Every structure is written in structure tokens, then in C-alpha cells.
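Note that one protein chain of the assembly has been removed; the remaining protein chains are unaltered in position.
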Amino acid sequence: MLGKLLKYEWRSSWRVIAAMNCFLILVTLLGIFSFRSTIIQSDNQALNILGVLTLIFYYLSIVVISVAVLIYMALRFYRNLYGDEGYLMHTLPVTASQHIISKILVAVGSYLVTLIVIILSVFSLAFSLFSAIDPTVDISGEISKGWEAVLPAIREAINMPLWLYFTLFAIGCVISLFSSVLMIYASISIGQMFVKHKVMGSILAYIGIYILEQTVMSYIALPQSISSMVNNTSEEMSLSAVLNSSFLSSFIISAIFGVGFYIVTLVLMKKKLNMD
Amino acid sequence: MAWELNQDRPIYLQLVERIQLQIVSGYYKPGDKLPSVRELAAMASVNPNTMQKAFTELERSGLIITQRTSGRLVTEDLKMIKKIQQDLATEQIVAFFEKMKELGYSKEEIVNLMQTAVREVE
Partner (left out) sequence: MENLVEIVGLTKVYEGRKLAVDNMNITIPRGKIIGLLGPNGSGKTTLIKMMNGLLTPTAGKVLINGFEPGVESKKKIAYLPEKTYLQNSMKVSEVVDFFGDFYDDFAKDRAYSMLQALKIDSTSKMKTLSKGTKEKVQLILVMSRNADLYILDEPIAGVDPAARDYILKTIITNYNENATILLSTHLISDIENILDDVIFIRDGQIILCSTVEAIREQKGKSVDAFFREVFAC
């Protein structure tokens, strides 16, 4: 059943996600093209301004698209499970947890795809920028040189093999992503508890939860970073403080909150469902 | 099209009458196999249980015979069919006389009117 839900959820949403990513690709190409032309004629005032504008537009596009993916996923959750389509979904022989899991997997998956496209886009834009400025520069060579310079400092700071750190970091990011989406789902579910103004209720719930989570994060993460900074005044140690404590503890807090959000969403959907 | 059924009388009674009529008029001949309960219910646009009740009534009176292998058959008892035909006809006649009396005609006047009407029909 879960597989079937995943299939249909993906089928319903892939077109919008693909469109958003195509837009990103288009904007990237636009950026590359404008860089090439502005840098070659760097004395032309108009083209310079165009180049800067393109850059701003590019940056805005990335921000807008990454938010848009989340908003679209939130809309799908709301419409499919709490709108008229909910009459179909909630009468299928499927559990509430299967509904939530299918939605979150597709949401996170879509976001990750978009994230990868964004990263590739930034890299290709930077690459084309550097090669446009100085075609003789061996970019990959420069990158590996810079990387080798920084590596030993990082290695010392983090006390573990590099690959392990990056893996944990990646896992932590994915956990945060799950947690963020689940926070949206929980807010929508809480909003449904209001008799009138359900959307307003969801927004208020979201703001409330956000403030709560941030408060907890700062209470737990901050003392850690401060204490490690206070104890170790050398440069390498403060690097260690940054790399170690804040990321790891914030990921753990995200995970705990994420589980909480899942439970809230599940319980409200199972026990307090009130379809209009 | 659904059979025309009266709104205020029990449906199953009207179904019994309707099927009796169909048998008596020769639409279903003696020994003919009747459609299934569900088919007839769909034709008449009535509840299958109600049609079943009508059939049970008809079986009770002997007009319909249920055989395990061949289904529901019209009886081959011609006398019974004839009797029912006559009973129904008598009902119609009695009702006709009542109506004519309401209009104010006497018995002789009614007979004269009938003879004239029959001649015109031929």
C-alpha cells in the first residue's frame, strides 16, 4: 500500500517539481551567458549593470525556488489530505502513517533533487565565471591546491576521519530536512483543529513551533559552543568548536523535534480527523 | 422504463397483479419460464426482495411453479389461469357498473350503450 501511495504521490507532483528545476536550469544558462558577455566587454557600463542584475535575479531565483518547493509540498499535503480529495484518501484501506510517510518521502526527495540541481547550477556558474575571467587558469588545479591547504586544519579540528564527518553532516542535513517538512505537516494538522480560520491556525502554529524550536536550539547549542570557545582560545580550537558542537547538537535537536512533529501529525490525523 | 406503480399501495401486491395480468393475457404462456427475480426487478425498477415477495405469493397460489433445475415456470393448469382471468374480468365489470351507476344510468340503459359501442367497435 505504501508503495502505491508513493507511486501516485510522485505522479501527481513530479511535473511541478520538474518545471521548477527547468526554470533553475534556464536561469543558470542565462547567468552563464550574461557573465561571458559582460566580462569580455568589461568597459561597457550597460552590460555590467545587466550582469549584476542577472546575478541578483539568479540569487533570487534560487531562494524563491527552494521556498516554492516546500510551499508546493505543503499545499499538496493540505489539499490531498484535508481538502475534498481527503474524502477519497481517508476512505482508502490505508493507515494514517502510510499517508504521512508517502507524502514526506516524496517531499524530501523532491527537495533533495532540487538541492542537487541548485548545487550543480552554482558550481557551473562559478566555473564559467572563473574560466571567463582567465581562460588560462587551471580551475580544478587551483581548487585541489586550496583544498589541500585547508585539509590538515580541518582534520585536526574534528577528531574523526573526514569521510565520517561529511557522512554525518549529510545525514544531519537530511534529518533537518525531514524535520522541517514534518514541522509544516504538524502545523497544518494543528490548524485543522480550529473550527474557523484553519489556514490562519496553521500559520500561527508554524510560527509558534518555529520560535519554540529556535529557543530550545539556542539554549542547548549555545552554551556548548561558548564553553568550548572559552576553554580553547587558539584558532584551531575555535574552528573545532564551530565544526563540532553547533552542527551535531542542532541535528540531534532537529531529529527529536522531527519525531515529535510526526507523532503530532499522526495522532491528530488518526484521532481527531474532522473532514468538512 | 419502470413499470407504472401506484404510490400508496404496497408494491408487492401490485407486482403480483401485474404478473398475473401478463400470464392471463398470454404474454407468458403456460409452461413458459419466467425471467429471474433480479431481471424482473430491474425491469420494474423495484427492490429484488420485494419482487421475491411477489413471486412467493404467486407460488403460494400455484400460478407459478418453482423447479430446482428449470427455475420458475408458469403453471400448465389452464383451468386455474382461466379462473383468474374470469375473476379479473369480473372485477373490471363490477367497477364499470359502479362507475356507470355514479353517472346515473340504469341497468337497461347500460346494456343498450354497451350494444351500440360493441357494434361501433367492430
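First chain written, first letter: the chains are A and B, and each begins at residue 1.
One rule holds for everything that comes next: a contact is a pair of C-beta atoms (placed from the backbone, for glycine too) under 8 Å apart; a residue touches a chain by one contact, two chains touch by 3 or more.
Predicted model only: the values in this text are computed from it and were never measured.
Here one chain is not drawn; of A:8, A:130, A:169 or A:247, the residue touching it is A:8. Hidden from this view is one chain, which touches subunit B at 1-2, 5, 7-12, 38, 41-42, 44-50, 53. Residues of subunit A in contact with the chain left out of this view: 1, 4, 8, 12, 84-88, 90-95, 195, 271-275.
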